[in-house]
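Before I ask anything, let me first share the structure, which is written out below as structure tokens.
The complex is shown incomplete by one protein chain, all other protein chains being positioned as in the whole.
Order of writing sets the chain letters: A and B. Residues in each chain are counted from 1.
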Amino acid sequence: MRVKTLMRTRFSTVSDDTPLNEARLALAREQTDTIPVVRAGALIGLLRACDIDALGPSTVPSLATHDWAWSSSSLTVRAAAIADALTLGPEASVHDAIRLLVSQDLDAVPVVESASIVGMVTTRDLLGVLLDRLDSAHRTGLDRVLVVVDFDEGTAAAVAAGVALARQHRARLTLLHVLQARWRSLLWPGRPREMLDWARREERVGRSRDLVALVPRESGLEVGTLIATGGPGAAIVAEASRLAADLLVVGSRPHRPFLGRDLTNELVERAPCPVLVVRPGSALGTEESVGRAGA
Amino acid sequence: MVMLEDLLVVLDGQVPGERIVGWIRRLCRTSGARVRLLVVREVEGTVWAGTRPVAFASQLEDAARLEGLAYLDGVAGRLEGSGIQVSSDVRFGPSIATVLDVARDSRAQLVALAASGDAGRRDALGRLARQLLHRAPIAVLVARARDQRAA
Partner (left out) sequence: MRVHDCHLTPPLVLAPATSLSAAGRLIALQGVSHAVVVDHGRLVGIISTRAIGAAQPSAATTLTMGEVRGRLTQIVVADVMTRDPLVVSPTTPLQDAVRLMRDARVNVLVVCDQDRVRGLLTANDLLRVLLATAPIAANP
């Protein structure tokens, strides 16, 4: 694995004449402890938060009172930065990067090509790589599959795929339907509140039954059903988090491209787990004995 | 019963995009499956130094193909030992159209990728992920490279 596949290519820099208090703000904003110092695009040093702290007034109140004369505005990055920072080339191995980070006790190292800085390799990103390695070696199979059901043309495909995967992994399968706020149209003066509550309850019960009917008993699966309310995207993401779903299965909605695409995109952008979008009629979306999708 | 047996996994050569690999391993471990790893490269035409051609597209492609296959070999190592049969493919051309072509022509039941958009921006999906979600003829599995747990 080469450093160029791991480095961050978007990062902030400071120049050597940046005032120190501005540089400190930049470090806080980027949530980093190390930032490269550049002049005309070329790397000339590294600025670390600990070096700024050491230069500044004491953190101990009884000593800090004697630091009243310290003015951060006159000091620039030049006073705190390390020159001659060791760097890596883009073809360096991740092994080299780790050895450098550990031996120099840095939390980020610049990647330089032809004297200009092209990326930063950070300890934080390397910890992410370690996490991926440890996680994927540890778990096997899916534990919980969550299928979003809208009772539309995408439903049968989504349920079929969810059932297939849950059986393959002996995972728990949950079908989720988000009620749409349709009852507002029933509200007009004189309509008793009890009728509205009753109508809502009836819809919940009816939809629950419809969900159960979607999965054939022969599948041998224990299926949970959930009815939620609210903005569909937010409600689905919330349930996926609550259930610690490993996979969210959604049917694609070819006949309502605009709305369907928006919700699908929202789910993919916000879901706590990967999202599987299944097309009706495609290989994964067919199952011989799936129940009727209902109206 | 439908089994997940044939998958197409799209990688971009960057480590964040490899986040999908852990999920594929987890998805396929119980059954074994055929997984095709795909990297698409857009290679420029002839490289000129002044008026002299220095490298032709085909030479650049050959070098890029070797590099791509070596990269995919490294990734394939993470899927081995789980009964998964891995093949590697390096293609050239515009990424969206090429992935769609491969998806259409292969027997894959789904195409998978880790979208690595800029975290924090509202549009956190890469263009490729969005186009696949909209246009792929097969199921699409999207993980997020950042801000989502690993497999």
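As a convention for this text, a contact is a pair of C-beta atoms (placed from the backbone, for glycine too) under 8 Å apart; a residue touches a chain by one contact, two chains touch by 3 or more.
Fair warning: this is a prediction, and the values are worked out from it, not measured in the lab.
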Hidden partner chain, touching residue among A:93, A:116 or A:241: A:93
Among A:127, A:195, A:213 or A:234, the residue in touch with the chain that has been omitted: A:127
Absent-chain contact - pick from A:58, A:116, A:180 or A:229: A:58
Where the unshown chain meets subunit A, residue by residue: 1-2, 31, 49-50, 53-60, 62-64, 66-71, 93-95, 98-99, 101-102, 105, 107, 123-124, 126-131, 133-135, 138
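As a convention for this text, only the chains that are shown with their structure count from here on.
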Intercentroid distance (Cα basis), subunit B paired with subunit A, Å: 20
Residues of subunit B defined as touching subunit A within the complex: 1-4, 13-15, 18-23, 25-27, 29-31, 71, 74, 78, 109-110, 115, 118, 123-125, 129-130, 133-134, 136-144, 148-151
Contact footprint of subunit B on subunit A as seen in their complex: 1, 5-6, 10, 125, 129, 131-132, 135-136, 139-142, 160-161, 164-165, 167-169, 246, 252, 257, 261, 264-265, 268-269, 271-279, 282-287
